[in-house]
Every structure is written in structure tokens, then in C-alpha cells.
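First comes the structure, then the notes that go with it.
Presenting subunit A:
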Amino acid sequence: MENRKVIIIGGGPAGIEAAYNLALNNCSVTVLEKEAHIGGNINNIVKLFPSFVSADEIHENFSQKSQHENIKLYTNTDITQLFFENDLWHAKDASGETYTADALLLSTGFKTFDARFKEELGYGIYSGVITSVELEAMFKEGKITTPEGKIPQRIAFLNCVGSRDEKVGNHYCSRVCCINAVKQSISIKELLPDTEVFCFYMDIRMAGQFYEELYRKSQEKHNVNYIRGRISEAAATIDNRVQIKCEDTLNQLPMKMTVDLLVLMVGTEASDGTTNLGEQVGVKGEYGFAKSLNLHGADNLTIKKGLFLAGSCKRPLTLPETMADSRAAAFEILNYLNQN
Partner candidate 1 sequence: MGKQYWKDYQKQIADDDYFYERSCIRQTFFPGSETAFLKMMREVLGKNIVDDTNLHTCTGIGFYSGVVQLDTTMTIVARLFALMTDSGLKNFVPSCVTSFGLINEVVDIWKHFPEELDKARRFLKEATGREFEIPENVAHPSDIIYKNRKALKEKMKYQLVNKKTGKPLQVVEHIGCHYSKIFPDHVVGSAEFPQVLAGMIDEWGGKVIDYPERRHCCGFGFRQYLVMANRGYSIANSKKKFESMQAYEPDFIVSNCPGCSMFMDKWQYTIAEMEDITYDKNKQGIPVLTYEEMAGMLLGYNPWELGFQLHQIQVEPLLDKIGIAYNAEEKYIGKSGMMLKTPEKPLNIIS
Partner candidate 2 sequence: MKFNLFVIPFILGALILFAIIIYKYIRWIKSVDRKQEYFIRKNIFTFKTIRAIGEIIREALIHNKIYKKNPLLGYMHMSLAFGWFLLIVVGMIESSLSSGTLFKEPWLGIFFNYFITTPHGFHMADTLSFIMDLLLLIILSGVMLALIKRMRARFMGMKKTTKHHLYDRLALTSLWFIFPLRLLAESTTSAIHDNGSFLTGSIGNLISGLPVQAMELPLWWAYSMALFFFFVSLPFSRYMHIPTEVVHIFLKNWGVTVGEQYSGYSDIQINSCSRCGICIDPCQLNYACDITNVQSVYFIRDTRYNTLKDEVANNCLMCGRCSESCPVGLDLTMLRQQLRNKQEIPGKLYYNFIKKDNAIETTDVIYFAGCMTHLTPKIIISMKKIFKSAGINYWFMDEENGVCCGRPLRQQGFVQQSKDLVSKNLRIITESGAKLLVTSCPICYKSFKDEYTLSIPVMHHSEYIEQLVMQKKLKLNKTTIKTVYHDPCELGRGANIYDQPRNVLNKFTSLIPSESEREDSLCCGGSLSNTLIELSQQIKIRDNALEELTKHNPDVLITACPLCKKSFIHGNKAKVMDLAEIIADNIITDLNNNTTSSKVNKAELVLN
């Protein structure tokens, strides 16, 4: 196992999947995770679209993979500095501890958009306005309630919060929110069949296997209403519910609605780790995501020797895409190690 050392920054799906595949090909892998647990954003999810597989299963599977003898896992390790010196990659964490290896994989993933930048939507102002992440947390609890702890009669989802929005500088589509909204609306209807669910959208983008089917199911089976119009203002009513304003564009008429919960489908942005480290090693691209050498053919390579990318640190990706991508990354790293 001489000079087959690999450092992986980020113990999310991308990191672990790559680590495991490298470990199988007898590399000694060091996974550095800044949180206390591996799994990254998976930890905030209950069920996965479109299959509704329990996230715990996936998580369980990851933690098994991370047990592999060739994998050294360091949690609570926040890497602040990266540099390449005499053919070795060095990663220094906050405490000054340095890790070295022949190759380095950046799998620092994404974070969700801070909805408070869209003040007009009232997030952080009206308690009835929550983000998709907070809703998912409610699913974990197993009960959806209004701020007053009542059962919501009406829930509205708003797509494209922090994505496709020039005002906050994110021109791109986050790709996962549409289907996520469908998933969440179905989960709500399964928990609270009598609750009305409305989904406000600019475009519904169901470009994935079984996505369209799930969309249909939400309409046919669960009677979720889809309204084409972007909510532009939210305000609190006297009884502390949320009143939303939009145009029912297909009807060409203004629309007003009072809901118990307004769920903002917050888009994905590059995580701070991605942006900072990416900037340090000169692979920072558009919107702070890490930039691969070539989208077609060399998507895991970078301009830097021995530095590789995997998963949603490059762009918004779904879980299956991420895992496939990190397996590809593992393969690229093996090629690299074999050449040296």
C-alpha cells in the first residue's frame, strides 16, 4: 500500500462512496469530516425521492462502508488549509493537525440557500414560513404542526427560492427542489390526508427516472394542486397564519391565499468548505462551486495534479448521481496512483 494514500475531504455520500471503492482497491484512505457524524446532508432527510427508500437505510449502508479496514475516519475535523508540496497533498485542520497523501478528493458538497435573503417571503419573520429542510425535520419527528402546534389545514410549497433568481445571484436551477416538493407533498398527504397541499411553481422540472410518474401520482392519488405563479409577498394574518400573494398566471388573475404553513423550497448552494478550499487551490468556479477540468470526459479531474472532485461540490446533484460520480472519481484516482 505504498504511495496509495488518499485524503477525502467531506464524509457525505460522495466521500464515503469514493472512500469505500478506493479501500476495496487497497488504497489507504483518510476521510476528514467536519461534523460529528458522517452522511452530510443525508442526515437531514427521512425518505428519498423517487423511491421513498428510508434515508436511514442508506445511512446505515454508508456507515458500514466507512467501517472498512483501509478507511481511517476523522470526524469533527474542519480542514482550513490545503496545499501541494513535494508531490504530496497536505490538509491542515483548524487545530493545526496536518494530513498528507498522494491524492486528494474534494467532496465537500452543498448547503441550502439562506431564505432570509428573500425578506418579502417572510422567512425568519413569520413563524408560519419554513424551509423544506425544517419540514423534513418535522417528518423526522413524525408530526407536522403549525407554530401553535395545531394540525395544518393548508400547506403551500414555493419552488425556486434562491435558485433561478438573479436578485440573489443564483442564476442556476437547483434541479432537486421540484421533485423534492413532490416527495414532501406526498409525505404530507400520507400523514395528513385532509390537509390541502398547493405547490407554486415557475416551471416543473421532472427530468429524472420515475419523477414524472411521482408528479402524476401526487396529482391523481393525493390530489396535490399545482399552481403556476411565483409567490411574491407573504404577510401574517390576525390569527398568525400566512397570507400569500401570487398571480395565477394560467388564469391571468391575481391570487390570494391564507395557509398555515408556507414551505420555501430552498435551493442548493456551494457549501462554505467547497467555496473556501476551492478558492485556496484555484478550482473555484461559477457561484463558488468547484470547477472540474472538463465536464465531458474529465469531470472528476481538476487543473491541479492529484486533486479530484466528486459530488455536489461541483453542481447540484441528486444522490444517485452523486454516488455514481464518486465511484467515477475513485476510478480516476486509481488510474492516477497507478501511473505514479
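Assorted remarks:
What we mean here is this: a contact is a pair of C-beta atoms (placed from the backbone, for glycine too) under 8 Å apart; a residue touches a chain by one contact, two chains touch by 3 or more; residues count from 1.
Keep in mind how these were chosen: all candidates are chains of the complex that A comes from, given by their letters.
All figures in this text were calculated on a predicted structure; none of them were measured in a lab.
Going through 1 or 2, you find that the chain touching subunit A in this complex is 2. Within the complex, the subunit A residues that touch candidate 2 are 114, 116-117, 119-120, 122, 124-126, 166-169, 233-235.
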